[in-house]
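Only one protein chain is missing from this complex, and each of the others stays in its spot.
The block that comes next holds subunit A.
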């Protein structure tokens, strides 16, 4: 280590930060690739099929084959489109999806940037993901793409409000915006995790997370049966793949946030011997995997929502539910039962 430090001299902090970023983004990309594989397998078995099983052992090399195929394909830029924005849109979609990982802690010590206002940072960064969608729809110069982007943008903006209120609940319970402190506040078994005192918010956050990532049953943004594929209908090859990567990276991000804020992060299920032997990182990954499985399960189970139903759920159900629970938690904290909500 010291040798390397001397080698790079004053550029060492930059090099070291870059190395840490690669150490996060690399595994994340592999996770994204194998999440697509898991999705096809899980949904396959739910529909009594086998799923991909030709490339590699049990189809394990399928995501790599898919990636290679997409890289070989030509990126077609439609005539009459805004070329610069058309190319910029996928970048704007994936940048926030990756940047948010800067403040995500994996264990009590393992975090790229231990920021005090980590929760706010995540809210701010994820709220920028919608630009990629809007710009992609507009720059394509296509009616289907534009309709898809309008739907998606309205949906993301609506559900962000309910998500924000759910996070306020977490903030009240943990009295901190720092993600490590939030997890530390949930120490001590499954009944001290915040899903219990904040149960309505947990449910709202989970469902709003599905809607935020434009996943089924909230995938009207790309509704194949009505607007072909929505905002990315004109994209091909790697430009299309980048949208795909961003969607799955966002899924993993939301799943990680649910695990960190409501399911106790790296805290073991119970604070007794066999559970505490499992390392912290593995606990976190187990919980993330569980939430991701829910995402896939939803997609295999529910039919797509109609657009006005989505809007009604977001504005008339989720926002009132979170607001009332905020008042309830705030009120209870003033009584002698307040300790239950911390």
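Here, a residue touches a chain if its C-beta (ideal position, glycine included) is under 8 Å from a C-beta of that chain, and two chains touch if they have at least 3 such contacts; residues count from 1.
Definition applied: contacts and distances are computed from a predicted model.
Peer 1: Since a chain is absent, check the UniProt entry for it and pick the matching name: "Phenylacetate-CoA oxygenase", "ABC transporter permease subunit", "NADH-quinone oxidoreductase subunit J" or "Dihydroorotase".
Peer 2: "NADH-quinone oxidoreductase subunit J"
Peer 1: Among A:76, A:91, A:157 or A:340, choose the residue that contacts the chain missing from this document, as touch is defined above.
Peer 2: Once the missing chain is taken into account, the touching residue is A:157.
Peer 1: Can you say which of A:106, A:138, A:194 or A:325 touches the chain missing from this structure?
Peer 2: The missing chain is touched by A:138.
Peer 1: Touch as defined at the start, partner being the missing chain; which of A:76, A:117, A:278 or A:340 qualifies?
Peer 2: A:117
Peer 1: Considering the whole complex, not just the chains shown, which residues of subunit A touch the missing one?
Peer 2: Touching the missing chain: residues 85, 116-117, 120-121, 123-125, 127-128, 130-131, 134-135, 138, 146, 150, 153-154, 157, 160, 177, 309, 312.
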